[in-house]
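One protein chain omitted, others in place.
First chain written, first letter: the chains are A, B and C, and each begins at residue 1.
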Amino acid sequence: MTVRVGVIGAGWIGHEHIRRLTHTVTGARVTAVTDIDAARAEAAAAPFGARVLSDGAAVVASDDVDAVLVTSWGPTHAEHVLNAIAAGKPVFCEKPLATTAEDCLRIIEAETAHGRRLVQVGFMRRYDAGYRQMKQVIDSGRIGEPLIVHCAHRNPTVPQSYTSAMAALDTAVHEVDVLRWLLDDEIVSTQVVTPRATGKRFAHLKDPQIMLFETAKGVRIDLEVFVNCQYGYDIQCEAVGEEGLVRLPDPAAVGVRTSAQHTTEVLTDWVGRFRDAFDTEFREWIATLAAGDEPTGPSAWDGYAATVITAATVEALETGRVVATDLKPRPTLYGGTA
Amino acid sequence: MTVRVGVIGAGWIGHEHIRRLTHTVTGARVTAVTDIDAARAEAAAAPFGARVLSDGAAVVASDDVDAVLVTSWGPTHAEHVLNAIAAGKPVFCEKPLATTAEDCLRIIEAETAHGRRLVQVGFMRRYDAGYRQMKQVIDSGRIGEPLIVHCAHRNPTVPQSYTSAMAALDTAVHEVDVLRWLLDDEIVSTQVVTPRATGKRFAHLKDPQIMLFETAKGVRIDLEVFVNCQYGYDIQCEAVGEEGLVRLPDPAAVGVRTSAQHTTEVLTDWVGRFRDAFDTEFREWIATLAAGDEPTGPSAWDGYAATVITAATVEALETGRVVATDLKPRPTLYGGTA
Amino acid sequence: MTVRVGVIGAGWIGHEHIRRLTHTVTGARVTAVTDIDAARAEAAAAPFGARVLSDGAAVVASDDVDAVLVTSWGPTHAEHVLNAIAAGKPVFCEKPLATTAEDCLRIIEAETAHGRRLVQVGFMRRYDAGYRQMKQVIDSGRIGEPLIVHCAHRNPTVPQSYTSAMAALDTAVHEVDVLRWLLDDEIVSTQVVTPRATGKRFAHLKDPQIMLFETAKGVRIDLEVFVNCQYGYDIQCEAVGEEGLVRLPDPAAVGVRTSAQHTTEVLTDWVGRFRDAFDTEFREWIATLAAGDEPTGPSAWDGYAATVITAATVEALETGRVVATDLKPRPTLYGGTA
Partner (left out) sequence: MTVRVGVIGAGWIGHEHIRRLTHTVTGARVTAVTDIDAARAEAAAAPFGARVLSDGAAVVASDDVDAVLVTSWGPTHAEHVLNAIAAGKPVFCEKPLATTAEDCLRIIEAETAHGRRLVQVGFMRRYDAGYRQMKQVIDSGRIGEPLIVHCAHRNPTVPQSYTSAMAALDTAVHEVDVLRWLLDDEIVSTQVVTPRATGKRFAHLKDPQIMLFETAKGVRIDLEVFVNCQYGYDIQCEAVGEEGLVRLPDPAAVGVRTSAQHTTEVLTDWVGRFRDAFDTEFREWIATLAAGDEPTGPSAWDGYAATVITAATVEALETGRVVATDLKPRPTLYGGTA
């Protein structure tokens, strides 16, 4: 059975996922596309044989759409996801689930009322082979109980439109999700330390930042976010436990020896770094839907937690204080007791 | 357009490729399967909605078969490939193309008469990301002209049915192909040196073996084949040039520190090591066919060269002599001048 | 010319340095030894042909002592160092220079009055080949201005006598010194974050701790101190600058592949990790004295800074607050302007 997907939002990432669902993932077909820019929708739809529809509601309502993919502008996510839930259709929403905690909670309420998971949020790192190996090691008990995680998230450069708040909202949000999953734990407080800013950034920007998270179990996480590091796109993660540690590998790359140097390439964009993770993410999502099962990836609850924690981190940055995340109790639909 | 594939041979690798063409590669569908064991054919065909046909000729002739995949017992390959050429259908043949040089030459003759490439041989290493990076580095000139290549091909263990000749025919054959491609060069002589045999093998077996190849340009290759190395499945390759060297990376794996050791996992089977390469190999093959192009992967000529060179290596093992490979002139269809 | 050294304190480290000055470093000879335990002094002196003297003052005063090595109990350091300065004799004092800021300042005052450096403090990391390579890279400008340093200092276990304050005073003190030197910068504030404590420590101990330092130039340092990490003695340091980063190497160790694992040994004690650094430290100290030059290693000022910064870190641990280090102005003898 082929899963027919309707796509809301045909920007770069939407286009990329349409291509992925068509050419890389089996068992799926994009049947409908919409975008606020009709020409862009047409350009994304036509090469893949999909129809262009007038708006998100039309995509959700369409008979030939089994599942919805939301890749529109962040502030519009909540509306489309709520529409999909109302229609009882599975929906994959690129991060963020919603830009406010309130909207996330409305989604959770709707999904809880529906009684079954429909929503998956696009945090692709859980599908990266290295993180999955890390989780296996942690879950195996080989390193004992986790106590500390050291992380770094570095981009070569960012455009002028990138703001200091985006370091949490757009960049650290990936670590927030993957660490909650890796540790099977919740982040309860957040703090931001600002080193001397690099000279190689637009003047308005606080870059780098060091974010300090504390979890419910008392694990401490330090995360360097450095989005103008110049040298490459580099993701580091090391979990230290009571009996040992486990470290995310660098991507495999040939070693070259020339001119008195041993050199391996460092990637320069996230697309190459997480291409396989994106592929696996969609492959597993489609397989789950094809089997008629609930999605197993990041849930609406995970989307809510990420929104709350990153917003608290922005507050921590702006106030210089330690900020508690004060998450609501977790409903049973998401493995909680509320 | 979906490429409809007919599969001849439903053993382990055939089954694996049927699964791959169905679930991993887009744009393909397995429509027909045959095997000398009808029950095995049925078991491979049914879950994927393919029909079982009586024999290879029926598969080749079937109207709903656009392209043929030959994964039967090696000695039968030539017949199926020749049938496919006669029918003017693209054919992917798992290695070896044929078990004798004569049969390979008959295929080359038939394909040459057809005037267009139809045949691709299943040497998957050319699709491995590490080897592709090596080729980029070599082709870029960064290490200068290649002079020496050091290789190792190690398996943890082999079954009793594995013979000393298979070290060349079944194992080293992969290096033979990938090195010819990496170096864009031809192997002109071969020699085998036999170290003391490991105690951890069936008594009839010469294991490990060191194969020494010389290319037309004078590059020397040493290849350790060690199929009972116990510790893992490990592929090493280092090309040394006039100005530097390039080395195949180990697969990325998390580092773990416990008990006074830093440890990374070594794989234990080739399936995991080359899974991505197999996927890419079939993805590119199907894409080429869907576009109506000639296959770009290992050609019948490459299959012929591999068969001749590995046969010469068996002779070298048995006689203790340096054996010339004496390949025929390369036809223009394969980039030669004959 | 042989430098004749008198040693005050014949405990483990004193004994080790006597052996080092006798057997590893050329140009030195230990002529006099004292210890509060006379038998221990005798045991340390006799095999090396040194005399046992009654107390530190006698060692400093002795005609056959050109230079003094202080390896006694920390609280006694200041007295011996002041004696040596009063006698105009070079003195190498194991860390700490003194246990209080006041005593450190008395030493600085005395040395400043003397007008020439006599004191060197035993921070051996500046002599480690890896840290020296890091400093070369930083000083070369290859990574641009430093912005962040990530460090870890891990010991397998500590005895029951180890206290939470010692994490700063005895353990982190090495990073405090080496980072001030690496960055050519001063630490102006300190903070401690305490993750969930490992179960594998004596109950009174806060372990691990994460120390956060800020420098005068705005560099932020995070230092994990984990003294019951079980798995090994492991020192990590990574400096991130505006254009790149530099990372301390792990000690070279053979790679072993067995049983599906690639393994390298992790050291389990600091003696092995820094043996070469200790040798170089004393070799350079003796060479400097033999040449009649002032010592070039860590100064009394560095000893003062380390004492103040680590004391502030203990206060930060105990209060949970960010603590300013409030160092006095640096006298010109130590490159300052006061």
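Keep this in mind: contacts are C-beta pairs under 8 Å (C-beta built on N, C-alpha and C of every residue); 3 or more make two chains touch, one makes a residue touch a chain.
Keep in mind that this is a model prediction, so the values were computed, not measured.
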Touch with the omitted chain, as defined above, among A:D66, A:E224, A:D250 or A:D302:
A:D250
Could you tell which one of C:P47, C:P75, C:G199 or C:G255 touches the chain left off the display?
C:G255
Per the definition of touch given earlier, which of C:G11, C:G130 or C:G218 contacts the omitted chain?
C:G130
Decide which residue listed in B:P47, B:G218, B:G272 or B:G335 touches the omitted chain of the complex.
B:G218
Suppose we count only contacts with the excluded chain; which residues of chain A make the list?
230-232, 234, 250, 257-268
Absent-chain interface as seen on chain B, which is shown
144-145, 147-148, 150, 152, 193-200, 208, 210, 212, 214, 217-220, 222, 224, 226, 229-231, 240, 242-245
Take the complete complex as the reference. Which residues in chain C touch the chain that isn't displayed?
22-27, 129-130, 133-134, 137, 142-143, 243-259, 264-265, 276
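One rule holds for everything that comes next: only the chains that are shown with their structure count from here on.
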Taking all protein C-alpha atoms shown, work out their mean, then name the chain whose own C-alpha mean is nearest to it.
A
Which chain lies the greatest distance away from chain C when centres are computed from Cα atoms alone?
B
With chain centres defined as C-alpha means, what is the inter-centre distance between chain B and chain C in Å?
58
Mean-CA-position distance for chain B and chain A (Å)
38
Which positions in chain C touch two or more other chains at once?
230-231
